[in-house]
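Accompanying notes for the structure given below.
What follows is subunit A.
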Amino acid sequence: MATDTNSPVLMMEGVVGGYGRMTILNGLSFSVARATITTIIGPNGAGKSTAFKAIFGLLNLSAGRIILEGKDVRGFSPAALIGEGVCYVPQGRNIFPELSVHDNLELGGVALGTTKAMRSRVEEALDRFPILRQKARAQASTLSGGQQKLLEIARGLIARPKLMLIDEPSIGLSPLMVKDVFATLQRLRDQGVSILMVEQNARSALEISDNGIVLETGRTRLVGTAQSILNDPRIAKLFLGAEVDLETPASP
Partner candidate 1 sequence: MRISTTKLAIGCSLLAVLAASPAAFAAKSVLEIAIPAELSGSGATVGVLWRDGVMMGIEDANAKGGIRGHKLHGTAYDTQTNPAVSRAVIQKALDGKPFAVLGPVYSGSVIVDEALTQKAGITEIMGGEAGNLTSQGDPTLFRTSLGQAQTIPPIISYLKDKVHAKSVGASYVNDDFGKAGNVLFLADAKKAGLNVTTDISSEAGQVTFQPDLLKMQAAKTDAVFLYDHEEEVARFLKGFRQMGMKAAIVGGSTVADAQAIKLSQGAADGAVSFAGIGSSSPIPAIQSFVKRFEAKYKTHPDHNAIKGYMAVAMLQAAADKEGKADAKGLAAALHGLMITPDKYPLIMTPMKVLANGDIDNGGYLIQVKGGKAVVLNYVGPK
Partner candidate 2 sequence: MSVVLEARDLHRHFGGVKAVNGVSFAVEEGEILGVIGPNGSGKSTLFNCLLGQIPPSTGQVLLDGKDVTGMKPIELNRRGVSRTFQLLQVFPQLSSRENLILAGQEHIGSRMKRLFGRPDAGLSAAADRMLEQFKLSHVAALPAGGLSYGQQKLLDAAMAFMAGPRLVLLDEPAGGVNLSLLGSFRERLRAMNAQGGSTFVVIEHNMDFVMSLCTRVMCIAEGKVIANGKPDDVRNDPTVIEAYLGH
């Protein structure tokens, strides 16, 4: 088990919130251990991406606490959260297409406000991702889909986050590229970054994860090691809409 026994990086406690009058998170609670990859899975509409928005200050929450390193960060702005060491890589393509790869990277540190240190951090990022160094001067729109995802991850790292939220990194990528992205995430984990991921490709995501969280209708239904969730036959049924009893432990 790769789980760190220290205090968790992030704790969600009874978070309630949604869009307008539509409540999507109904008392969501879970925690993310330090230097692990934790993957959230669950059927459509379970509130996986919404949970990320809640953490990153993009949702009006009506109840609950979000504890980052022992500090309640509920209601913090994205800029403040970056300062606290969280970065968020949303679903889809989120690069600035007409800026160069280099400039995209620099923007990852814009909230920190330092210019000099930034140069070396961008260099570091380019060292870490040789493919980006090759194309550092090219417009970001010329990168392939997988390279763009790597760019987004690299951009998130510029702020030296403790916790990275990454939403559906595999969407629209070829299996080979997905492998590449997942390997990158594992490397980051080994370097001490905690990663919380939402992934449709539940199986392959859990395979590289330490822990897993199953959400359904805005609630945590199951928490466990990635391996235990991977082996739980009830999960598949849950995805396909069957009534599943997750409260009693699985019989392997």
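Picked so that all candidates are chains of the complex that A comes from, given by their letters.
Criterion: a contact is a pair of C-beta atoms (placed from the backbone, for glycine too) under 8 Å apart; a residue touches a chain by one contact, two chains touch by 3 or more; residues count from 1.
Note that the structure is predicted; figures quoted are calculated from it, not measured.
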For subunit A in this complex, identify the touching candidate from 1 or 2.
2
Looking at the complex, which residues from subunit A come into contact with candidate 2?
22, 43-45, 168, 170-172, 175, 199-205, 235-236, 239-242
